[in-house]
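Quick one: the structure is below, and I'll ask about it shortly.
Only a single protein chain was left out; the remaining protein chains are all shown in position.
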Amino acid sequence: MAKVFDAAEVAKHNTPDSCWVILYGKVYDVTDFLSEHPGGSKIILKLAGKDATEEYDPIHPPGILEENLKPEAMLGTVNPDTLPKAQAEPVPSSSEVTEGPPPMESLLNMDDIEQVATKNVSKKAWAYYYSASDDKISKRFNTEVYRSIILRPRVFIDCTKCDLETKLLGRRLGMPIYVSPAAMARLGHPAGEAGIAEACRSFGAMQIISNNASMTPEQIVKDAAPNQVFGWQIYVQIDRKKSEAMLARINKLKQIKFIVLTLDAPVPGKREDDERGNTVGASAPVPSATAAADSAEDETSRINRSSGGVGKQLFAGTDPSLTWKETLPWLAERTNLPIILKGLQTHEDAYIASLHTPQVKGIILSNHGGRALDTAPPAVHTLMEIRKYCPEVFDRLEVWVDGGIRRGTDVVKALCLGAKAVGIGRPALWGLGAGGVEGVKRTLQILADESKTCMRLLGVETVDDLGPQHINTRLLEQQIYNGPSGLESIRNVFRAKL
Amino acid sequence: MAKVFDAAEVAKHNTPDSCWVILYGKVYDVTDFLSEHPGGSKIILKLAGKDATEEYDPIHPPGILEENLKPEAMLGTVNPDTLPKAQAEPVPSSSEVTEGPPPMESLLNMDDIEQVATKNVSKKAWAYYYSASDDKISKRFNTEVYRSIILRPRVFIDCTKCDLETKLLGRRLGMPIYVSPAAMARLGHPAGEAGIAEACRSFGAMQIISNNASMTPEQIVKDAAPNQVFGWQIYVQIDRKKSEAMLARINKLKQIKFIVLTLDAPVPGKREDDERGNTVGASAPVPSATAAADSAEDETSRINRSSGGVGKQLFAGTDPSLTWKETLPWLAERTNLPIILKGLQTHEDAYIASLHTPQVKGIILSNHGGRALDTAPPAVHTLMEIRKYCPEVFDRLEVWVDGGIRRGTDVVKALCLGAKAVGIGRPALWGLGAGGVEGVKRTLQILADESKTCMRLLGVETVDDLGPQHINTRLLEQQIYNGPSGLESIRNVFRAKL
Amino acid sequence: MAKVFDAAEVAKHNTPDSCWVILYGKVYDVTDFLSEHPGGSKIILKLAGKDATEEYDPIHPPGILEENLKPEAMLGTVNPDTLPKAQAEPVPSSSEVTEGPPPMESLLNMDDIEQVATKNVSKKAWAYYYSASDDKISKRFNTEVYRSIILRPRVFIDCTKCDLETKLLGRRLGMPIYVSPAAMARLGHPAGEAGIAEACRSFGAMQIISNNASMTPEQIVKDAAPNQVFGWQIYVQIDRKKSEAMLARINKLKQIKFIVLTLDAPVPGKREDDERGNTVGASAPVPSATAAADSAEDETSRINRSSGGVGKQLFAGTDPSLTWKETLPWLAERTNLPIILKGLQTHEDAYIASLHTPQVKGIILSNHGGRALDTAPPAVHTLMEIRKYCPEVFDRLEVWVDGGIRRGTDVVKALCLGAKAVGIGRPALWGLGAGGVEGVKRTLQILADESKTCMRLLGVETVDDLGPQHINTRLLEQQIYNGPSGLESIRNVFRAKL
Partner (left out) sequence: MAKVFDAAEVAKHNTPDSCWVILYGKVYDVTDFLSEHPGGSKIILKLAGKDATEEYDPIHPPGILEENLKPEAMLGTVNPDTLPKAQAEPVPSSSEVTEGPPPMESLLNMDDIEQVATKNVSKKAWAYYYSASDDKISKRFNTEVYRSIILRPRVFIDCTKCDLETKLLGRRLGMPIYVSPAAMARLGHPAGEAGIAEACRSFGAMQIISNNASMTPEQIVKDAAPNQVFGWQIYVQIDRKKSEAMLARINKLKQIKFIVLTLDAPVPGKREDDERGNTVGASAPVPSATAAADSAEDETSRINRSSGGVGKQLFAGTDPSLTWKETLPWLAERTNLPIILKGLQTHEDAYIASLHTPQVKGIILSNHGGRALDTAPPAVHTLMEIRKYCPEVFDRLEVWVDGGIRRGTDVVKALCLGAKAVGIGRPALWGLGAGGVEGVKRTLQILADESKTCMRLLGVETVDDLGPQHINTRLLEQQIYNGPSGLESIRNVFRAKL
C-alpha cells in the first residue's frame, strides 16, 4: 500500500536537488525529470513541494505523466486534510500597492516604461521629455512610420546563433542601439547621465553626452568600462570662446571618441507641453526685473525671448549662424576626434555631408525627436530619400538614425534600410525616470531581446546581413519626396570648388 | 351568426396539424394555408393558438387576408374577456440572467462567440488564446486585409445549388475550412481537442492536431468518423529522439493523413498579454530554486529564459536550427505521410518549397496568427506576392492559408486568390470556450453558412469555380512587396544542385 | 419734444401693414423699410412691436439706421418702465419636452431625420430598416464613397435659374431622386407606402413599389396625381403562378409605368441587427411545432431556414434560380411595361444588360443598401467601372443608382458620373418614421434644396449639364477594379448567339 505523506513533508522538497510535487492526490519525485521537462525546469520548480494539479491538468494530455515518469517516482499519496485550504487571494494592503514603482522586470515594453516614468517624475521633467513641437505630428509619425513597414520573415534557416554586435566608427560595440544626446537627465532621476552610462556599460552600448547634460562629462564617464564608447554633442555657442574651452576639455577625455554637431535645431522648436509644464507651480512673473534685461537683447537673443519651457532656456546662447563653410573647419581645427553631423533631413544635405569626408565620419538622420519643426520628415523618410537619389552616401560615411524607436522591430527595420546604428532618446530617459540605472538597463534589455527575436525570425544572424530584401516598404515609397532635387546644383558648386 | 370562442379553446390549436390564429378579434383556421405562406410556416406556428394581430398588422397589406383564405377558414370570433391581459415584460430574475452561456444559436458571428468565450474561460486561457506578439499589428492586419478586398457579385445566375465540398491532398472534405493546430484546448474547455474533432466530424471538416495538444493524438482521433481527416503538427525538438518517437507513434494512427511542419516560430514571439495573463494569481517567484536551473542553460535555452506566458513555456525544447537541407530529409525518412510546410511568408520560400516536391505536398501561408513576428505580412499578402512573382507555385503544390478569418466572405476571398483551404485557429478555440463541442459546431456552421451565402451571391456553385475575377484587390495591390526578389539566386542554387 | 409711447402701444404694430420697433430707447416706424431691408423683411417682422436693440446692435454698423430711415420714421421714445423685464428663459415643462416628434422643419438633414425616427418607431421596425449584412461595411462604404469625391465649383456663372426636372424612361419628373422599393413601410408609420406616394406627388418624384409592400399596389397608387410615375418591383417566386397573377394585376394599374426585377438578392443577406431585433420581446420558440414543418423543407427553402429577422421571412418563396436566358423572356412575355434590372454590381453584368434592349430599358446599380453581400461595391464603384470598361452602356440604356445617398451633393455626384436617377431607400423610411407623410416630404425637400444649392455653386442650371468635369474622383480611381474583365468572353457568347 502506498505511503501517505503530510503536505508539510512534501513542502520540504522544493529545490532542484529534491523536487516533489502533488498531482491528483499522489506524491511524485520529479527531481530526475526536471531537465527533461519540455516546458523547462523552472515552471516545475515554481510548484515544487506543492499541489500542482490545478496548473498541470488543463495543459497536459491525460496519461502523459505515467508515460514520462518511472513507476518508482510515484512515492505515495498525500493526506488531503493536511493540504492548505484554497483561499480567496488576499487583497494587497494599500501600502503595498502604492509604494514605489513596480519591479523593472514586470515592464514588458517601452509603453510600460513610459507609463511608470510618467507617474514617477515631476511635472516639469515629464513636460520636458514628452514635449515635441506644435501638434506633435512628427513625433507621432516617427513611430508610425515604422509600423507601416512590413517584415519579410524567412523560414528553414538555423537561427540558433544571433548576434547584435556591430562596429561603429571602427569600434566594436555590443549592439547597434545607442543613447542619443538628451539633456537634463537628473530632472528625471538623481542617477542622471552617469546612471545611463552605467546601464550602457552592461550592454556594450554607446552613449552620446548632451551639451546640456545635468552632469559634467567628467562625472559621466568616470566609471566607464575600458572599451566603453562615448560621443559628445556640441551646440556651438554665439560666444565661441565657451565652445572652444569646452572642446579643449572634451579632447582630454579619452573615453569620448567622437563629436556630434547638432544641426537640426539652430533655433528652438515650439514645444507647448514644455512651455505649459514649466509654468506649473512657477512663481509669478517679475516684469520689472525682466523688462530691464530684455531691453539689452539683440536680434539673435530675441529669437529666444519667450519665457518658454526648459527646452527654450537651454537654447539661450546657441549660435543660429552655422554654415558648412565656416563652422566645420572651425570645429575640425579644434579637435582630432571624428565629427558626426546630427539632424540631416534631406538627401541633399546628406550628400553635401558625404563631400566633407574625411573630417565628417558620419551623419545622424534626425528630426530631433519631433522637437524642432513639426511635419518634418522622420529619419526613415530621409533614409529612403538617400537610397533613391544618392545611395553612394552610404559608402562614404556611416548613417545613423534616431526618433520614434519603440520596438526591436523598429531597430531592425532601420538597419535593413541602411542605417548603421539607431539612437534612442526618450526611451532612455523614461527608463531612467521609471527605475534609475535599472530602468535604463531594462529599456536596453527589452530592445535588445526584441531585436534579436526579430532577426531570428527573419533568418538573419548578424546585423550586417540585414538588407532591403527583409522589408516591404511599398506603402512608404508612395510618400517619399519626388520633387526637384538639389543634387545637380550641389555637384556644380563642389566641382567648381575642387 | 358567427360562433364565439374562448381564447383557451383557440390555444389548443397550435400545431401544424391544427393551427388557429386570432386576427382583429376573429378566429381563423390557417392549417391549410401554412404551406402557402410566403413568409414560411414557422413564423405562423410561433403564433399558433394566439392573438397574432399585433405581429400581423403592420407587415401585411389590408385585405390580403381575405384574398388568401377561403371564407370557411373564418371560424368565428373570440370572446375578448378571455384573452390574456397585455403585461409588461417580466424582468428576468438575476439567477436566470447570470446562469451559464447563452444558447449557441443566439450567437450570430465570430465576435459574439469570442465575447461569450472571453467571459467563460479562465484569465490564463483568455490570455493564451487572445495574445499576439508585440503591438498585435499583424493580428489586426490579418483581419482588416480581408475587409479591404471588395467582392464582385454577379446577377442572373441560378444559385439554387451551392456546395462547399472540396478535395485536399486528394481526400474529399465537406468544406475548405479546417481547424488549425492550436495548443492547449483543454485550457478553454474540458472537451479539449477531442471536442473539436467531434465538431469537425459533423461537417466533414479537417483538423490539424497541435504538437502541444492537451490530449494525446490517440485520444483526439478515437471517435473519428471513417473518412474523417486529421493532420499532425510537429515542432522538431532539440532532442531529436523525442520527435522521432512521436513520429513513429503518429505513423501508426491511420486517421492522421499528413504531417505539418511548423516553420514560422523557430523562436517564440513576444506575446505580452500571455506573459501578463500567466502571472495573474501566480505564486511568488522562487529565485533560489530557479537560479540553479538557469545556470545550467546553454545559449539556445537562454532564448526562452524569460518566465513568459503559456506560449513561451511550450517552446522550451523546440529546435531553432531547422534547415531545408537537413531537416526536410530527416523528416521524410521518418514518415511516409505527405508533408505540409507551415508558416511561409514570402514568395521566395513558397518557391523553394515548390522545388521540394514530391515530399512536400503543400504549404500553409501563415504568420502564426500574428503570434510570432509583429508586422509580419498576412497570408493574403503572401498569396498575392506568389501570384505576382511565381504563380507556378499554385500548380506544383497546394497552398493553404490561415490567420484573421472571421467571416465566410473572408474564406471565399482567400479561395479566390488561389488558396485551396483556409484554417481557423482562435475561432475554433473561442467556440470551444463558449460552448464546448456545440460551440465549435456553431463556429463551423456560421462560417459555412456565410461562405455559401457569399458564393451564391457571387453566382458560384462550387469552390473550384472561385477565381480572381470575383474580387477587386486594387487597394491591396498597392501594398504588395515590390523590392528585390530572391528568385533568381534561388534558381541558380537549385539549378546547380540538380 | 419727442412723443413717449408705452410698450403696449408699440406692441400693436406688429404686422407688415404697420411695423414698429424699439431701438436704443426710440420708437421707429419701419413699415416702408421692410421691403428694402438687405436681410429680408422676415427678420424684422419677428421683432415687430418689440425692443429689437439686443438683436440689432452687434450686427449693424453704428449710424446705419439714420442713413437708411427718413427722419419722420423716428416716432418718439418708449417709456422704459413699461418695457417687460428681461427674464430667465422659462424651463419648458416636461410634458412639453417629451410630447411627440419635433416639427419637421427643425430637422435639417438625413441624420436628424434618422435620429428622430429611431426614437419613434418600434425596435422591430428600426432593426429591419437599419440592418445591413454582416459588419455593415458596404452600408458605410456606400455613404463614405460619396464623401471622397471632391466637387469642382465654377465661378462667375449666372445661377439664378436652377432646375431639378428630368426625364426618365421618356416621362417628365420633378427631380432625379426617386424612392427605392423598400418593404414594410407600415412597420414605421401607419401611413405606409401610400404616405410615401402622397409625399412624392408634391415633388413630382417617382416611387418604386416593393414586392413586399405592407399595402396593396392598388391602395398605394389610389390617390396618385394624373402624371405621377410608379414602378413595381418583382421578386420572382418559386411558384411562378403567384408571380404571374401578380403581374397580371400590375399590368392593369395604369399608374405603374415599369417593372423592376431585383437581382442582387437571390438569397437573403445576413442582417444581424434584424435577426436580433426581431427576437426582442418575441415569444419563446415552439420547437415541437416547427420541427414538423422543417422536416418538409427542400434544399431551396433550407437556405432560409434560420428563424431570422423580418428580412429573411420576406425571402421565403423567392426563386434563387433566375437566369438571363429563362427569366427575362418569361417576364417580357407577361408584361408590356419597360423592364429595369436592379442590383447590377459589375461592368460585365451592366454590359450584358445593354445587350438585352429593347426589353430592358434601364439598370439600377445597387448593392441592396448593403443588405445582401457585405463588402460588395457601392454603386459609385460600378458606375466608374462601366465608364472605364464599357462606357457605351450609358448610351444603350438608362443607368440609375441607389445606396448611401445622404446629401444633395451625393445626388449631384452620382449624376456627374452618368447616373440618370438616384434612389433613396432608408431616408424615405426614416422620413416616414419621423413624421409620416410630412416626414417624407421633409426628406425630399432637404435633398432637393441641397441638390439645387450644389448645382448652383457648380454653375450648372439643369441636371443634363452635369458631367465628369464637375468632380474630382482621383482618390476613387485608385480603388476601381483592374483585374481580368469578362467582356471579351461575353462578346463572344453573344456574337455567337446573333
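The chains carry the letters A, B and C, assigned in the order they are written, with residues numbered from 1 in each.
The rule is simple: a residue touches a chain if its C-beta (ideal position, glycine included) is under 8 Å from a C-beta of that chain, and two chains touch if they have at least 3 such contacts.
Given the structure is predicted, the values throughout are model-derived calculations rather than measurements.
Put simply, the missing chain touches A, C once the whole complex is considered.
Within the whole complex, the absent chain has one touching residue among A:D135, A:E333 or A:D465, and that is A:D135.
From the options A:L107, A:L373 or A:V437, the residue with contact to the unseen chain in the full assembly is A:L373.
Contact with the omitted chain, checked across A:N109, A:Q207, A:T346 or A:T453, is made by A:T346.
By the touch criterion stated above, the residues of chain C touching the omitted chain are 14-16, 34-35, 37-43, 45-48, 50, 57-64, 89, 108-109, 147, 149-161, 407, 409, 449-450, 453-454, 456-458, 468-469, 471-475, 477-478. Contact residues of chain A toward the unshown chain are 125, 134-135, 137, 184, 186-187, 190, 213-216, 219, 237, 242, 263-270, 272, 275-276, 281-283, 285-286, 288-290, 292-294, 296, 299-301, 303-304, 306-307, 310, 313-314, 316-317, 320-324, 327-328, 341, 343-346, 348-349, 352, 367, 372-377, 381, 478-484, 486.
The working rule: only the chains that are shown with their structure count from here on.
Interchain contacts link the chains end to end along an open line, per the touch definition above. Comparing the contact residues of chain A and chain B by number shows a mostly separate set, under half of all numbers used being common to the two copies.
Here the chain at the heart of the shown protein, by mean C-alpha position, is B. As a whole-number value, the distance joining the C-alpha centres of chain A and chain B reads 40 Å. Annotation: 56 Å between the Cα-based centres of chain A and chain C.
Of all residues in chain A, none touches two or more other chains.
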